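Up next is chain A:
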Amino acid sequence: MQLEGQVRIPSGCAIAAAISRDGKTMTGEKIMNAMKPMHDRSNGLGGGFAAYGIYPEYRDLYAFHFFFKDRASRKDCEVFLKEYFEIVKSEIIPTRKIPEITDEPIIWRYFVAPLKSMVSSAQVDENEFVARMVMRVNIEVSGAYLFSSGKNMGTFKAVGFPEDVGRFYRLDEYEGYSWTAHGRYPTNTPGWWGGAHPFTLLDYSIVHNGEISSYDANRRFIEMFGYKCTLQTDTEVITYIMDYLIRRQGLTMNEASSVIAAPFWSTIENKTDTEDKEKHIYLRTMFPNLLVTGPFSIVFGFRGGLMALNDRLKLRSMVVGEHDDMVYIASEEAAIRVMDNNVKNIWAPSGGEPVIVKVREGVNI
Partner candidate 1 sequence: MKRVYADEKWCLGCHLCEYNCAFANSGTEDMVKALKDKIVYPRIHIEDTGKITYAVSCRHCEEPLCVKSCISGALGIENGVIKIDKDKCVSCLTCILVCPYGALSEGDGGAVQKCELCLENSCGEPACVKGCPNRALVYEERCDV
Partner candidate 2 sequence: MSIEFIYPEFEVIRDQSRCIGCRVCQRQCANEVHSYDDDLKILKSDESKCVNCQRCVSMCPTRALKIVKSDCTLRENANWQNNTIKEIYKQANSGGVLLSSMGNPNPLPVYWDRILINASQVTNPPIDPLREPMETRVFLGKKPDKIERGKDGKLKCNLSPQLELSMPVMFSAMSYGSISYNAHESLARAAKELGIFYNTGEGGLHEDFYCYGDNTIVQVASGRFGVHEDYLKAGKGIEIKMGQGAKPGIGGHLPGTKIVGDVSRTRMIPEGSDAISPAPHHDIYSIEDLRQLVFSLKEATEYKKPVIVKVAAVHNIAAIASGIARSGADIIAIDGFRGGTGAAPTRIRDNVGIPIELALASVDQRLRDEGIRNNVSLVVGGSIRSASDVVKAIALGADACYIATAAVLAMGCHLCRTCQSGKCNWGIATQRPDLVKRLNPEIGSKRLVNLMNAWRHEIKELMGGMGINSIEALKGNRLMLRGVGLNDRELKILGISHAGE
């Protein structure tokens, strides 16, 4: 059977997220519990979490999470990394042996800073440099898979049900202000850990439920700009699209969602606000190849916030709830109620309408 990345595997999913607008931290317990009532939305072939604010002591370093096939590939990878980065800390990611999770690879993390001389000789900014190195490591270093590369955040994923994956990674011992989770229902997979979600690049992470019909149009376009879609998953390509639009083009979160879930032309034409109308016409004309069609609900995580977005026809369920400083997002309302039984103000955002939640200004994240 072909590995994920050699073949495109469609999948259905469950997603959930929780964030404190005050930047208050919580353990991973809450989000792990949220996945339990949505058990049937996954099939045990992938689960994962992204957590923001978990490495405050290494806030300014890139946290690289790796899967290694064996010791040799880890050694090779370190040789590669050392050429471009200063490795400040290197350690195994602590896990708990449980019967539900088996066949784990070597799971390692490095806290690194790119070498200044390397960044300046590449003539790009630091983030772009790191993004390029992430692509290179994953293509060039055999047996190594770099699946998390942001600052003060990390991704944890495995083959298994999400609630088990959380226990395996001991997420109850981490504290973060923002969490996202994913349970996967792939239609066919040899069960490769790298194929689980969330998918991340730098600080950006995506959990996604759906199967987009625009995949190859998006992929072939985004690959022009140095991205390499090695996994062939929707989540991967959407992450790159968001990175391209926000970090590289400088669009706002709202503008980016108007690109990927653009309003219909008829909706744009009926807009009475001329400025808004022209903005949408411009965005659709400028970035036609990044329109994403087909069903999707995504939660896009970034430093200091979350954005939830549905495809413009709303072909996937997604609800949002609020309570004081907390905002919850999930595929099903039940998941939100597990996280907070007193949740207020539950609503289902319309297709194409982004819900953007940001931690208050002034909070050190």
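Quick note on selection: all candidates are chains of the complex that A comes from, given by their letters.
Here, contacts are C-beta pairs under 8 Å (C-beta built on N, C-alpha and C of every residue); 3 or more make two chains touch, one makes a residue touch a chain; residues count from 1.
No experiment lies behind these values; they were computed from the predicted model shown.
As listed, 1 or 2 are all part of this complex, and the one touching chain A is 2.
Against candidate 2, the residues of chain A that register as touching in their complex are 8, 10-12, 187, 210-218, 220-221, 223-225, 249-251, 255, 262, 264-266, 275, 278-279, 282-289, 291-295, 312-313, 315.
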